[in-house]
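The complex appears here without one of its protein chains, the remainder shown in place.
The first chain written gets the first letter, and so on, giving A and B; residue counts start at 1 in each chain.
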Amino acid sequence: MRGSEPISRMLNPSLSDIVAALGGDLFGASDLRVTAIAPLSSAGPSDISFVSHVRYRALLQETQAACLIVPPDLREAAQARGACIVTPDPYLYYARLSQWWRQQHPVSLNQGWHPTAWVAPEAEVDASACLGPYAVVEAGAQVGARAQLGAHVVVGPQARVGAHTVLHARVSIGWACEIGERCVLHSGVVIGADGFGFAPHAGEWVKIEQLGAVIVGDDCEVGANTCIDRGALGNTVLGRGVKLDNLIQIGHNVQVGDHTAMAGCVGVAGSAKIGAHCTIGGGAVVLGHLSLADGTHISAASVVTRSIRQAGHYSGVFPLDDNARWEKNAATLKQLHTLRERVRHLEQQQTDR
Amino acid sequence: MRGSEPISRMLNPSLSDIVAALGGDLFGASDLRVTAIAPLSSAGPSDISFVSHVRYRALLQETQAACLIVPPDLREAAQARGACIVTPDPYLYYARLSQWWRQQHPVSLNQGWHPTAWVAPEAEVDASACLGPYAVVEAGAQVGARAQLGAHVVVGPQARVGAHTVLHARVSIGWACEIGERCVLHSGVVIGADGFGFAPHAGEWVKIEQLGAVIVGDDCEVGANTCIDRGALGNTVLGRGVKLDNLIQIGHNVQVGDHTAMAGCVGVAGSAKIGAHCTIGGGAVVLGHLSLADGTHISAASVVTRSIRQAGHYSGVFPLDDNARWEKNAATLKQLHTLRERVRHLEQQQTDR
Partner (left out) sequence: MRGSEPISRMLNPSLSDIVAALGGDLFGASDLRVTAIAPLSSAGPSDISFVSHVRYRALLQETQAACLIVPPDLREAAQARGACIVTPDPYLYYARLSQWWRQQHPVSLNQGWHPTAWVAPEAEVDASACLGPYAVVEAGAQVGARAQLGAHVVVGPQARVGAHTVLHARVSIGWACEIGERCVLHSGVVIGADGFGFAPHAGEWVKIEQLGAVIVGDDCEVGANTCIDRGALGNTVLGRGVKLDNLIQIGHNVQVGDHTAMAGCVGVAGSAKIGAHCTIGGGAVVLGHLSLADGTHISAASVVTRSIRQAGHYSGVFPLDDNARWEKNAATLKQLHTLRERVRHLEQQQTDR
């Protein structure tokens, strides 16, 4: 077996190649070549790295990187130690460099339609789309230009996949669901399973058929094994540019506003309405039928039990502690209301004297 | 790309068609046609909607629905504004209407055995079952009458799938596991992966082979990407009519009683015994080797750390707050036991005087 050399180490551009592609002001030898993008702390003498903010100035002395991407305020300090590219937002520059780097390393994707892909006669797949081994496109489905369907992808009946969208291996899109353009859905994503709806009757549950679909806007990304359920009557809707991490559950009828991002393992219950430009930390839970204002930020592992009308940062997590101390505090917590009453009583006695 | 018209809008039955199929007392024009089922708030003038309880009487004035499904106490009020169907339990009626509606819209499912499905010679698949593209039925497996296996379903060796059960795309059933009749398993479900069992030995983990299976009763529904592990020695068992939402983990040897329902992202650790007619809210965790009495209800995101002997409603969630206030309260919480001691001391001083 080969060692653990990361894919980032497979290229050898010169700094002028980089600046030609991405802009920025280069100070230093334009023919200097770098072999990898690397974090500041582990960058070696042939790597390029970045310093996102002037407050990290001290770290400049500790890195071996051949070239640093820095903000204007760090130009002199960076130049003093070697080559640098100056740009207003180094982190954004790094993002674009990563994209450029990736494009230079096109891991051999399947081209065209793999002979084992199965497309129903009534489906419409653009001739420029790629279909991986055993991909399935069912009757009435549409797949747009240059869309890429990995191995074992299933696009259900009457579903639609927009142009330039990438469905990685083993994504499934349920019947009549729609994915926008330039989206990325990672392996194991399930779009359009039934929402969880049952009417109680005589001690049993009677299924409420889920008649809506899922509509995912343009430029969304959905992480591995994340599930977005179809609506009960209307649709479950993700706006534009929404980013969902892995293993997230989005219940039926949920609305997620544009450019909202959620970290791994979040659960959003049915009919919640999440605003635009929100962030929800990993493992957080949003109960059903709530609204979150635009610009709401929820800390990881917090539980949202009421609507949030005002943008802000909200949290609710039991603090971690040594197990023995936690046990004592948790036991006391079960008496907290009584403790408050005791304090009130003491205050009353104090006042009475 | 087509707009976001939900699937619920594809039919045009008359009210008499509906009552003929589902019962209820119709008041109003029997030849009135409706084009969609819709929620009360968004229903348009050609839609049918429902009011589940007399306490929502005020909402009658605000909906444009052509026809309302109402309880007897709302008949007059509903009639005053248009057509209505009177029935003792409108929510149940809605559930049945959704089923009837769905049946009128049979999204083209694969019929018969898709030519790419692979069935081992030693498997027994009923001739009336449907097998989707690339479905796999391994040696010794049995698939019952009118069962539907979606694309890429895998039924492992010696596994059994009951009559009329639907396995959506990309479900896998492990060796020797059994699924009852009329069940619905959504995409990505994994039945019968190994339970998590290891014996510690010299700083390493020695695998305990999981020799049991998973037995799922009749009329169960299992949500997308939910996992139910096989038992260590005996079986993991779901009773009849159990409803599990998406991304749930059911550990080895767990027993779930009849008609219990769990919302998304619940985790049930090994050997827990959940009673019948329980509900467990989304993101809740049930620790291993616990028992929950029949009729136990656990709030979302609560952690069950001890057995529950008595039916009831149980909760345990840190309340959400503005982040700054949460930080203060969480810091104090880590001193809570000490605070209690201080109150005790104050009370003692009070008494001593």
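Here, a contact is a pair of C-beta atoms (placed from the backbone, for glycine too) under 8 Å apart; a residue touches a chain by one contact, two chains touch by 3 or more.
As the structure is a prediction and not an experimental result, all values here were calculated from the model.
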Residue among B:N12, B:S41, B:S128 or B:T332 that touches the chain left out of view: B:T332
Selected from A:L15, A:I37 or A:A176 as touching the chain missing from the view: A:I37
Residue of A:L74, A:A120, A:V184 or A:A232 in touch with the missing chain, whole complex considered: A:V184
Residue ranges of subunit B at the interface with the undisplayed chain: 118, 134, 136, 138-140, 142, 144, 152, 154, 156-158, 160, 162, 170, 172, 174-176, 178, 180, 188, 190, 193-194, 196-199, 201, 203-213, 215, 225, 227, 229, 231-235, 237, 247, 249, 251, 265, 267, 269, 285, 287, 298-299, 302-306, 312-319, 321, 325, 328-329, 331-333, 335-336, 339, 342-343, 346, 349
Contact set of subunit A toward the excluded chain (per top definition): 1-2, 4, 6-8, 36-39, 42, 89, 91-92, 94-96, 98-99, 101-102, 105, 107-110, 114, 116, 132-134, 150-152, 168-170, 184, 186-188, 219, 221, 223-225, 241, 243, 245-247, 259, 261, 263-265, 277, 282-283, 300-301, 317-323, 326-327, 330-331, 333-337, 339-340, 343, 346-347, 350
